[in-house]
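What follows is a single structure, and I will ask about it in a moment.
Some chains omitted; the rest stay in position.
Letters A, B and C name the chains as they come in the text, with residue numbers starting at 1 for each one.
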Amino acid sequence: MLHIVNKSPTERKSLDTCLRIAAPGTILLIEDAVYAATRGTEVEARVKAAMQRFRICALLPDLEARAVADRVIEGVATVDYGGFVDLVAEHRNCQSWL
Amino acid sequence: MNLGILVNEGPYQHQAADSAYLFCKAALAKGHQIHRVFFYHDGVNNSTRLTEPPQDDRNIVARWSKLAQDHNVDLVVCVAAALRRGIRDDNLAPGFRISGLGQLVESGIQADRLVVFGD
Amino acid sequence: MSEESGTVKKFMFVNRTAPYGTVYALESLEVVLISAAFEQDVSLVFIEDGVWQLKKGQQTKGIETKNFSPTYRALEGYDVEKLYVERESLAARGLTEDDLLVDVTVLAAEELGKLMDEQDVVLSF
């Protein structure tokens, strides 16, 4: 299953809730959630730990807008909107953690 | 693949409407179909033809109308949410239509995937 | 109202927000009722602050807003009977099943994750 998270991990709890509940699968970070894909934040350790269970991707245009495309955690894949579409198509179902 | 889209937030205040639009554009470019874009909650505010954003900013409403025109995308605004928020047939931008929540459920049933954008 | 092709899909509604602070809880219920009318296989999940939607004893006179919590009790009449609540979300808020205005199935996070994986359509508000 594809889990789409769009909230800042330092302001909202939705990423943590997703990590607690979701069965192993893919997580796509978009909008303010892309900060979770960056090195050096207080969230980094939780995201790295989650990489044991999830494939983690982040939307490149959102990383670029927020000026953090150059500090993506190793092992997090970046995708453009076309890649976002591919992820939706590849998985049987998806869930947005609004 | 046939994709349904749900947009739960209005234009400008949240990025949801932007993300949904750019997703639709990318999906169409890849040869997928958009079964329907359904606008719910404040998402109904995407459909007002009265917006006039600054010249140097994107026109979110006009972008949706153009998407509908160029690719024959069905843009449906929830009637109950629209009535609460002052969206009516007479201020609807081109390409949008007002209908019931059944259209959202139908999209969930008929489309291969339903992708939700919101706050 | 039933869908012409007779397709039945698994629809899950994930409720994550407290009532009244935002409209999501109320407008989510409206979709749930419609999807039941389409004779789909509907599940409702309440996690995080969404569990507050089910708290017994809501009195909205003071905020001059409609109390929509009785609708949860009416869901059974629409054959919406699969209501799930995550155990940890309840505990983190000092709530137990007795505090809730409808009967629910309490699940651990992992069980809920599996159930989510089995759905065809997941709508979250």
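Following the convention adopted for this analysis, contacts are C-beta pairs under 8 Å (C-beta built on N, C-alpha and C of every residue); 3 or more make two chains touch, one makes a residue touch a chain.
These numbers were taken from a predicted model, which means no experiment stands behind them.
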Whole-assembly formula, with each chain kind represented once in the display: A x2, B x2, C x2
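Note that only the chains that are shown with their structure count from here on.
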Pair sharing more residue contacts (C-beta pairs) when B-C is set against A-C: B-C
Chain A-chain C separation of Cα centroids, rounded to whole Å: 26
Junction residues of chain B, two or more chains touched: 8, 114, 116, 118
Chain A, residues touching no fewer than two other chains: 93-94, 96, 98
Touching residues (chain side chain C, partner chain A) in the complex: 14, 16, 47-48, 86, 88, 109-110, 112-114, 116-117, 119-122, 124-125
Complex contact set, residues of chain A against chain C: 1, 13-14, 17, 20-23, 25, 93-98
Of chain B, residues touching chain C in the complex: 6, 8, 40-41, 80-81, 100-102, 104-106, 108-110, 114, 116, 118
